[in-house]
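Not every chain of the complex is shown here; the ones you see sit where they belong.
Going by the order they are written in, the chains are A and B; count residues from 1 in each one.
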Amino acid sequence: MTDLAGRIENGVHILALRVFYEDTDFSGYVYHANFLKFCERGRSDFLRVLGVDQAQMFGSDRKLAIVVRKMICDFLKPARFDDILRVETAPQLVAGARFDLTQQVLRGRDVLFAATVTAALIDGSGRPTRIPTEMMEKFRL
Amino acid sequence: MTDLAGRIENGVHILALRVFYEDTDFSGYVYHANFLKFCERGRSDFLRVLGVDQAQMFGSDRKLAIVVRKMICDFLKPARFDDILRVETAPQLVAGARFDLTQQVLRGRDVLFAATVTAALIDGSGRPTRIPTEMMEKFRL
């Protein structure tokens, strides 16, 4: 079943997905906010492939969670039912409690959606928390 | 802002909602599984109106949660963008850890969706838990 997992190539994490009924709206295309869901699947799988276990982090005493602080989103072209899409995730900067990524959703060579994402590690009380050295080193692809 | 709340009339809880883009799919109609979301909004608001605080129950030591065990769903007519719908929730039976409800989603007099729902109270380990007398009495409308 490992065929569901993404892979890292040349410093970029790649996850494939298919568009289903649930992703579309009555315009006939993918509902705009669902591109953010696709990106979150990309980020979660990227972390998983790096060996970062979000469920375990959140289940720990400190209730650590990675949250999105800012997203700049460009909706470039529409996606359709049954399209096979590719989410590309590239880490840009990891420092302190913060890490920045760029993400794209593509169909073949067409970039349908592009985003720059600022995420942060927070503890159970919502306070930013220094990213552990061990985790930080994983981001050096 | 109390205009968001549903009300109980003749033993039936009624919650109004509007259909948005997010609820539809490329067929032009409301995506079938979203009728279950509408019903859950009805059940949650019904409990809230009765004074049952699900967030507090779940935040307590026993981590009590009300979960759906079974739903028999009839998808009768389609709903469209911008429709004003009405979710009607009527308790049928409360006994032990279990309570049964019937629910309908209507547009005017048209029943678009009908369901019978079996729910249960469980604790944090997933075990069925006797519904407290205090809560049980609230269901006697």
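By definition in this document, a contact is a pair of C-beta atoms (placed from the backbone, for glycine too) under 8 Å apart; a residue touches a chain by one contact, two chains touch by 3 or more.
Only a predicted model underlies this, so the values are computations on that prediction, with no experimental measurement involved.
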Check your understanding: So we've got 2 copies placed here, but how many does the whole thing have in this file?
Key -> 4
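Following the convention adopted for this analysis, only the chains that are shown with their structure count from here on.
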Exercise for review: Between chain A and chain B, tell me the centre distance in angstrom, where each centre is the average of that chain's C-alpha atoms.
Suggested key: 32
Practice item. Give every residue of chain A touching chain B within the complex, in rising order. Key: 21-22, 24-29, 31, 33, 80-81
